[in-house]
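Some chains omitted; the rest stay in position.
We just call them A and B in the order they show up, numbering each chain from 1.
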Amino acid sequence: MGEEGRPRKLTIIAWSGDMDKVYPVLILATVAAASGWEVVVFVTFWGLFAFKRNDRWITGKDWMTKMLSLMFRGGSEHLGLTRLNMAGMGPWMMKKVFAKNQIPPLRELIETAVEMGVKIMPCQMTMDALGIKREDLIDGLGESAGAAAALEEAATSDVTLFI
Amino acid sequence: MGEEGRPRKLTIIAWSGDMDKVYPVLILATVAAASGWEVVVFVTFWGLFAFKRNDRWITGKDWMTKMLSLMFRGGSEHLGLTRLNMAGMGPWMMKKVFAKNQIPPLRELIETAVEMGVKIMPCQMTMDALGIKREDLIDGLGESAGAAAALEEAATSDVTLFI
């Protein structure tokens, strides 16, 4: 419980689209939710790509945004690592290591977060700029929003993180 | 409004010198300021390079700091991306994409932030270590300060982010 008897609240600004950064976003979000916290995840910039459908590759509204999506596909199953990426071998090994240790894959962690009531807000500005449409994103996300809404969530949170 | 009727306050420790990270710093700072928040941006390490004059390249006080500035020029118009940098093609494309979507260039966002009263504090330790002088930095910045001052700003903030 936070002050005044209300539940604690965690807001994460999830900026990164790397597997090793999306993991802490989702582990912190689900652990907090499991502890009864209210949790908001504002998904912006590269972070939005982690919430693209795994079967959607090319997105965008013109050749430049299409080309960017070609080079950075996104989808929780296709993310790379910030280090030791080694052309995909690092992420493959990390997935094996995690599976051996009963750490769920990102796709499952996202589903769990959604089921637990974690509010995942896609950044409208990123969607507009990169031409990512609602139907390019996975189900279960909340309303898209802007930076002002994210800041308002953060201002009423016990803990706010930029990841 | 925060507790006790004072305006809300946002402190950002702006550590990164990458275009895709300096954008959220400035978008969050200007959106918060536009909503009446007090905003402090403590600019440290690579982040300082985003606030170098665009017409200043070599800075530093000895061959090593000069060489570091040679390899990482800085200036808001010369920043790279954390991913898809592609030898400068990524940043060029991102600038085009942003301009098409009425997202102002970093240089303008910095000017807007300064005009709105965002307090931008350069990190004295970084300036000393890398030999970056006050005249190497753009106009409009506040007093340089240390980590203790940044923490004090953070401690009285509703939201603090390390970006």
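Basically, contacts are C-beta pairs under 8 Å (C-beta built on N, C-alpha and C of every residue); 3 or more make two chains touch, one makes a residue touch a chain.
Just so you know, these numbers come straight off a predicted model, no measurement behind them.
J.: If 2 of the identical subunits are displayed, how many subunits does the entire complex have according to this structure file?
T.: Total copies of the sequence across the whole complex: 3.
In this section, only the chains that are shown with their structure count from here on.
J.: Could you grab the centroid distance between subunit A and subunit B? Build each centroid from C-alpha atoms only and quote it in angstrom.
T.: 24
J.: Subunit A touches which residues of subunit B in the complex?
T.: 2, 8, 10, 20-21, 23-24, 27-28, 31-32, 34-35, 37, 82-84, 86, 90, 93-94, 96-98, 100-101, 103, 158-163
J.: Considering the complex alone, what residue numbers of subunit A touch subunit B?
T.: For subunit A paired with subunit B, touching residues are 13, 15, 17, 44-46, 62, 64-65, 67-68, 71-72, 125, 128-130, 146-148, 150-151, 154-155, 157, 160-162.
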